[in-house]
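Heads up, one of the protein chains got dropped from this complex, but the rest are sitting where they should.
For subunit A:
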């Protein structure tokens, strides 16, 4: 069966190289736009997701961003320690709904061991899926992803490594896995959680060696949730001005971080839009060329009885085919980019990144393309509507 669509398809296929070039340019620019947007969205989501409703992080003085990254995202190293006494004082404040101390110092196979209370998993809405919560020193409950990846089970024992990277000095104290948390898709999935005593006693051992018994207990940071927003207004200032500690607002710090990343994202986006603009220009020029080159064929169609509207449809469908294929290629390519980058770069932040397809950007890009297509086709069909069939047929001789 012959129809207008079939003619458009055949026309498109009759110029494979021109079409391939246009489709590739369009596809790559779409892939860049969508890929960058998807990574950006996924990052934001991953970071914000891990804030777990913590209003304030209190830790040693230093970079506030570093404090948030270390205490909530478990990415950077901590700024230092704060006295446990001070932390307890803050916990007793009326405005504080919940204050969870965390203490760092060790890792197992590169996964961080967090000394804390059993309130900690609540930040991530996690519960014990298997076994029980750790109660005594040197008992640990571990994240679901960690358990699965490293094939760890309840009852397994291990010796932790000092520091936050796996090649440090190995402690002699044996830790026992007593529980595994539910999967949260948050940072908890890759943490080992143990009572604060474990961390203290692990290091007391060191302290004994160094004959330094009287050192007061310390924690790395205190994660605070307030009862009312008033806490957010008064607390940070009080702590920053009147104590040796600093208070950092996770949401604010993350905003700052996204603004830094945002510059890069914006730059790449502009480049992508530039390529998109150029490919659209290419598409337009292609169409004009096509209408010119095919003037005779189009005139022939008119002698067959084809209406002007049918010629316009032939051109429009060709545009739709090219744009459609470009969008599909762009989508596939963007997914390839998004899946490959984490594996190629092998950076910790990229790992277990839950991908969020940016539907809004997707709709925006497609809308933009279709808009441009309509304009291009509109420009390209002006010669068709003005075409003098008789003259075109004559000129061919």
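The working rule: a residue touches a chain if its C-beta (ideal position, glycine included) is under 8 Å from a C-beta of that chain, and two chains touch if they have at least 3 such contacts; residues count from 1.
As a working rule, contacts and distances are computed from a predicted model.
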Omitted chain, identified by the protein name its UniProt record gives, among "ABC transporter ATP-binding protein", "Chemotaxis protein CheA", "Imidazole glycerol phosphate synthase subunit HisF" or "NADH-quinone oxidoreductase subunit D": "ABC transporter ATP-binding protein"
From A:261, A:300, A:329 or A:370, residue that would touch the chain that is not displayed: A:300
Those residues of subunit A which, in the complete complex, touch the missing chain: 1-3, 6-7, 10-11, 13-14, 296-297, 300-307, 310, 389-390, 393-394, 396-397
